[in-house]
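Heads up, the thing below is written out as structure tokens.
A protein chain is absent from this complex, but the other protein chains hold their places.
Naming follows writing order (A and B), and every chain is counted from residue 1.
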Amino acid sequence: MDPLIVTQALNVVYGVTTLALLVLGLAVIFGLLGVLNIAHGEFIMAGAYCAYVTQANGWPFVAALPLALIVCGALGIVVERGLIRPLYARPFDTLVATWGLSLLLRKLAEALFGMGFYNVDVPLHGTVALLGTDYPAYRLVLIAVSGAVLTGLFLWFRLSRTGARIQAMVGNRELAEAVGLPVRRLAAYTFVIGTCLAGFAGVLIAPLVPVQPFMGLDYVLKTFFVLVVGGLGTVMGVLSGAAVIGGLDSVMSAAIDATSGYVTVLVVAILFLWLKPRGLFARS
Amino acid sequence: MRAASLALVALVLLLPLGLSDYRAYQLALYFLYAAAATGIGLCWGRAGFLPLGQAMFFGLAAYLAGLTLIWLGDSLWVFVLLPLAAAAAGLLAYGIGFLVFRRQGESGPYFSMITLALSLLAFQVATSWNDVTGGFNGLKGIPGLPGFDDFSAAYYVSATALLIVLGLASWLYAAPIGVLWRALAQNERRVALFGFNTNALKAVAFGVSGLFAGIGGAIYAPQQGLVTPQVAGFGLSADLVIWAAVGGRFGLLGPTLGVLLVGALTTELRDRIGFWEVLMAGFFILVVLAFPRGLIGVAAPLVRWLEGRQHSPPAVPAPPRRGASEPAHLMLSDVSAEVGEVKILQHLSLKIAGPGIFCIIGPNGAGKTSTFNLLTGELAPRAGEVLLDGAEITGLPPHRIIARGVGRKFQIPMIFVDLTVAENLCIALWGCRATRLELLIPRLKRWTSPMLDELVGRYPFLAAGHRRAAELSHGQRQILELAMALLTEPRLLLLDEPCAGLSPEETASVIDLIRWAGRKLQIAIVVIEHDMTLVKELAGIIYVLHNGALLAQGDVAAVRANTDVQAVYVGGEK
Partner (left out) sequence: MSLPRLVFDGVTGGYGSAPVVRAVSGQVAPGEVLCVLGRNGTGKTTLMRLLMGYLRCQQGSVRLDGIAIETLTTPARHALGISYCPQERPVFDDLSVRDNLTLMRPNRDLAPFADCLARFPILARRLDQHAGTLSGGEKKLLSLTRGLAEALPMMLLDEPSEGLQWENILHMAALIAERKAAGTALIVVEQNLAFAERIADHYLVMDQGRVVLTGSRADTDRAQLLAHLHV
């Protein structure tokens, strides 16, 4: 097989799976709970900065993961209690409040780390010979990890007791309250899972992108569009949305340039919002 | 109010006398930002949607103005083309609003995300398109406006631009369209059900806000001499929203106050206090959560005092309602509709020929309210057709159906609680009488009609026009909504449990009103009711619905005697 084609194909797979990983947190918070957390990108940013801090302190890369979980978890708890919970019935105000939060987090990052960008070293150097081409090892790791996390999360959600309770709460909140589900606590727990997933994704992509305060903006838009195209509340939604958006972005960026990729994604997203606002695979 | 406006203008014009040239120049820049922020106040504070990328219009006008100035230099044509640059921004905003709002019923989050994405895209384009925009370093060497070169001239030009924007905004807020925007923000569905094209209204709001930002941007270019992509980017967009919010998005001057106070403070303190911008963001969140009225809310009592006594100008008779006026003839043929998996209507066939009063009854889930939703275009049938006077209305948007002479009243009264009683009644009057351009004329707020006189005669509380509708009791709200429905003088009036929650005296008065309206207007009135005593008093013909289909029809005695109907109401052994 032509090595160039294999590389391009792997790039697309890489683009799609990392996008799916980045979407997960928002898929939980927006897709399941219906909370439009515009600060989602900033939780990813927080994770990325955790990776930088880990590196700056000389710790091994994997130490960034628990650090990100602690930071994003704690932040998630505070945000859910202070910002999200009082505004559950007012989706528009939630949008504005989380937008303010994203601003706050961005400015905080600026104040703490400065406006410039940092590079986090790739923890796994070198390439792997695969299907006639040499592909960066870390990217392959990322593809594998994304796949594992997606599968694991899906299985946990479908098969576990807590997953069933979350589904029950999301699908029929009134009945959930009547059977004794601690709905408020469960919603908070679900929100924090979402922010932790975002932080986790942020750590993993940190070695591959410049870590700077504004990095969250692009991610929040792309992940939002994935859910718009794919549909809220289903796994197929996340996958199909990531495939469409991630695929288009990769292909157009490779073929022309980054701006074209951006434009294409934007046009497709607007078309979906316009013509098929529930996306491809929405929860009924 | 006039006195206050004159005082403001005088203040603005005299201010530079007390300031250094440099300060005046800085203030001039903030005036331009204030123009853009006022647009955000219009969209967010009045019409109820939030644009997150407003700087793209500011930047577009700035780039267009910059290019024009570079190209034309000293020519006086500049004074024609610069306003056109601002207008271009407004037109673009209107276009975007038109396209986006057409499909998205609720403006909310999706609209905001699209504007955010578009502004990021605009920034990208400005940065990449080196040939035209000068790329990352921007458009340099832009000459000033011919004849207005020094610092104090810059101040007066900006001040004039801001005063023009504030004047336009003030006019629009006082005009019917301003009232409609505020009504939209509270209950968009209800506005559409008075016959207004709400998507067009929102698009106009967005267009005007784009124009305001464009005015700021068009003056920015000659004043600063340099236009960089930042001017179209996210940072400025974000700042504009914060300034509008902190200053107070609901008031006319709130956004301006926010820009001047917060913007100026930021410039002073940004370098001295490390975490200043973090503080500002935190303050913004606080304002959103706890103090939505912003800084100007603090001054609200003063503003009210300045506004002075409310005087009642003489009334103006409203023109007659547009469209036909014969009683309606309604026919539903074999209509089926689902919502998700649930079958709401199944092969429903129904004929109502006005005038007269007709009742629809049936158990819960029979499809009564759904039938009303079908008739007002809010429920799309999967099969069958709905004919009004022989013309099909299936597939028409609600406001067009209303324009054909349909009126509706809801079970839980849907009035505009944050508007005054007079404003509520006006909206009903403007519904199918005011043309689009007439919505810009403040004089329309004085409209009245013989029907309104009769209603005020029966219910004196309706005359207290300056009371906020939120202060009305439940019974008064029901009557207000019924009055609004009657004011539109429909040919087919749909009333959903009009006496719900009313005291016996109020109920008797409403029944009397309905009967009177039926006789006076000679229209078809369809009432959904559960209370059989009321049904006996009102109808006419009764239609019994069950499981989404017509079960029985006839007068009271016939329906009571019908065993199928009995079985449905009492249950039985199957």
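The rule is short, and it goes like this: a contact is a pair of C-beta atoms (placed from the backbone, for glycine too) under 8 Å apart; a residue touches a chain by one contact, two chains touch by 3 or more.
Note that the structure is predicted; figures quoted are calculated from it, not measured.
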Listed residues B:238, B:262, B:439 or B:559, member touching the removed chain: B:559
Sites on chain B contacted by the missing partner chain, in the whole complex: 341, 361-364, 412-413, 473-474, 477, 497, 500-501, 530-532, 544, 559-560, 565-566, 569-574
Chain A residues touching the omitted chain (full complex): 161, 164-165, 167-168, 171-172, 174-183, 283
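Assume only the chains that are shown with their structure count from here on.
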Centroid distance [mean C-alpha coordinates] between chain B and chain A, Å: 35
Complex interface listing, chain A residues touching chain B: 36, 83, 86-87, 91-93, 95-97, 99-101, 103-104, 106-108, 110-111, 214, 217-218, 221, 224-225, 228, 257, 259, 262-263, 266, 269-270, 273-275, 277, 284
For the chain B and chain A complex, residues of the former touching the latter: 48, 50, 52, 99-100, 102-104, 108-110, 112-114, 116-118, 120-121, 124-125, 128, 234, 238, 241-242, 245, 274-275, 277-278, 280-282, 284-285, 288-289, 340-341
